[in-house]
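Right, one structure below, let's go through it.
All protein chains of the complex are present and in place, except for one that has been dropped.
Let's look at chain A:
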Amino acid sequence: MKAVCWQGVNELSVERVPDPAILNAQDAIVKVTASTTCGSDLHLLGGHIPAMRAGDVIGHEFLGEIVETGPEVTRHRPGDRVVVCSIIGCGRCWSCRHGDWSLCENSNPNPGITDLMWGGSTAGIFGYSHAMGGFRGSHAEYVRVPFADHNAFTVPEGVSDMDAVFASDAVPTGWMGADLGGVRPGDVVAVWGCGGVGQMAARAAMLLGAERVVAIDRYPERLAMTTRHVGCEVVDYTTTDVVSELRERTGGRGPDVCIEAVGMEADSTGLQRVYDGVKQRLRLEQDRPAAVREAIHACRKGGSVFVLGVFAGFVDKFPLGALMNKGLTLRGAQQHGQRYIPKLLELIGRGDLKPSHLATHTMTLDEGPRGYDLFRNKKDGCVRAVFRPWI
């Protein structure tokens, strides 16, 4: 079959690879009908997650049709149209049972790497390096889905493919940031990043009752898209001092909840930009945390900061003093998607969420490298490129 493969830093190609197979009795094989780029893929492409091998299939946010099931799959059958959570959970360990699916204790066959890096192993993720289990990604014609009863969700009639595909990752990740960030009715919420996840976090905050939501980015087309499709306020950080602006919009308090949806390659301005850039290039700092720093400074005393963007290692100049003395709550997680996807599909079905606008570019699998070029370099207003292998 055809697949988009990582070949080295910033190098992708479309290759013929062996078809996936049922390896465990609870597996299913899914024929991929839509698979989208995600900002976190850029960390793989850029070599910031050093556990990739040449030839690895990438992609983790996808929709498809079940074509084969293992003998112990009971909730699905061939022909089901399913959205699959990008995080793989077993559904039965203590973490999964308590809704913390990205902490699954049985879905990463290579636990030694993340355990060494972080002092604990985390769940497997499709197409996200050998540290996350070495599972093949979804930018392919077919993909194997482990523990299919727990990770694949039947898409209701009436929900379009282009809406459903984002229920795999962007929508539940954004929702989790607002939910676990503790958004309550009447809150003021600030979201750093107007990519797919940031926009969905802003929309989730609104649906959870936030009175004001402010989204922050620097790309005019993303700010305009957020205004138009999410309906919240926006701030361009290249023309506005974000912390001062947020203070002014909140009676001097700062936002109650700050959601960071940028990740380890955060851009910034001024001296901080140069400092982080140099340190990261010299490998003296693994991740650039500019947005996290700003969120902590901007947050109101006693408020909450949630880190949704992907980080892998160590950061420099982390404002621990501000965190401690302002009495902030800091949380983060890879998405616990299975906890939210059924409810989110309902919201999409009712029209309360409509993420399909994120799919600015739809293309074939053969155009994978070009899709990532558009996506990575924000060319042609690209927010997400969606690959459709069978169209």
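Here is the rule we go by: contacts are C-beta pairs under 8 Å (C-beta built on N, C-alpha and C of every residue); 3 or more make two chains touch, one makes a residue touch a chain; residues count from 1.
The rule we apply is simple: contacts and distances are computed from a predicted model.
The UniProt record for the undisplayed chain lists the protein name "SAF domain-containing protein", from the options "SAF domain-containing protein", "Membrane protein", "sn-glycerol-3-phosphate transport system permease protein UgpA" or "Spore cortex-lytic enzyme". When the whole complex is considered, the residue among A:Pro111, A:Gly277 or A:Pro369 that touches the unshown chain is A:Pro111.
Considering A:His60, A:His76 or A:Arg144, the position touching the chain not shown turns out to be A:Arg144 (whole complex). The hidden chain makes contact, of the residues A:Arg92, A:Lys301 or A:Lys379, with A:Arg92. Even with one chain removed from view, chain A keeps its contact list with that chain: residues 3, 5, 8, 15, 17-18, 20-21, 23-26, 50-57, 72, 90-94, 97, 105-107, 109-113, 115-116, 119-121, 124, 130-131, 133-136, 144, 146-147, 283.
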